[in-house]
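A single protein chain has been removed from this complex, and every other one stays in its place.
And then chain A:
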Amino acid sequence: MSSPEVFQLAIGTPITCHAFNKDRTQVAVSPNNNDVEIYQKGKTGGWELLHTLAKHDKLVTSIDWAPNTNRLVTCSQDRNAYVWDWDASQSKWEPNLCLLRINRAATFVQWSPKENKFAVASGARLISVCYFEEENNWWVSKHIKKPIRSTITSVAWHPDNILLAAGSTDMKARVFSAYIKGVDSPKAYPLWGEKFPFNTLCGEFGSEGGGWVHSVAFSPSGDYVAWASHDSTIMIAHGRDNPAIQIPFGGLPLVSLIFASETSIVGVGHDCTPFLFVLRGQQWEVIGKLDQGTKKAASSSSAFKMFQQMDSRAQQQNPEVELNTTHQNTITCVRPYAGTPENVTKFSTSGVDGKLVIWDLLASGMAGLKI
């Protein structure tokens, strides 16, 4: 079993989010402030700071890197989103402002699979779907508003570039049409409805107990949408009309999840370890933690040490401050790293402990499983 690759990118500061470029040689992270830092993989295997993109005024909440067009999009609590183009002649990133027209913080951003649109979630109870308008040479947005009743925390695109899933703090996950005339060509999704003009609600799902929806994801086929909510459950919906399946688990809530294949989901959150969920037969099952943790060897105890501890701390043993898991704090972001959308072999996580970790899905305890 190969252990995960661990990189301590930031010391003492959380990593809000991270995004790799296509060939995984560079990574963009937000070190919990208004900057975006781009690291280059060094020859020794470490990461070296290459660029700092300073344009936002407030905390950068989300970053996405379009693999094929090699464009970055970032959004921030300053209510703006920038699209960054690589200018090879000056070897720097050029920001282009996108008009989001929102009056609250932007919380999440994601490129559509064709990379000609992106969706920005916000606290203004709406989603800005942005696309490039050739005649004005400008990124403009259209709003998805109804029937959202609270902050949108996360969005996810259907692989066909039109449908958009959104999770919200009004305890609901929804699927919308983000069809833009002139950008998209019409498609049919019998599973999600009949007609898809912009802002069509193609499904609205709530969990039984309720709880903020932290993260949503579409399966590689686009037939399933999964979301993680704050009641320590994940829910999976199959189309508009089928009831959503609820999978409670024993850990703390997940805050981010991805489909690793059509039949498996990796979620990360407050338990500092990735969780794996797998569809076996007709039943989704909680397989468990992918990071079992290694028990740290107990330091040799001498009578002298024991009395010293009792004297200085009124305790017989050194209090354990280090967790057994690789991540030492909440994991806030998980992304596919290697493989195809139908079969993710490696995934990357980043979290409040400032670590970026690359996990091998097979090596992390799945090798024995037949999926």
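Following the convention adopted for this analysis, a residue touches a chain if its C-beta (ideal position, glycine included) is under 8 Å from a C-beta of that chain, and two chains touch if they have at least 3 such contacts; residues count from 1.
The rule we apply is simple: contacts and distances are computed from a predicted model.
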Answer for the undisplayed chain, UniProt naming, from "Protein Abitram", "Mitochondrial distribution and morphology protein 34", "N(6)-L-threonylcarbamoyladenine synthase" or "Actin-related protein 2/3 complex subunit 5", is "Actin-related protein 2/3 complex subunit 5"
Of A:107, A:141 or A:233, which one is in contact with the hidden chain?
A:233
Which residue among A:67, A:251 or A:341 touches the omitted chain?
A:251
Which residue, A:57, A:94 or A:208, contacts the hidden chain when the whole complex is considered?
A:208
Need a quick check: the contact residues on chain A for the chain that isn't drawn.
149-150, 170-171, 206, 208-211, 229-233, 248-253
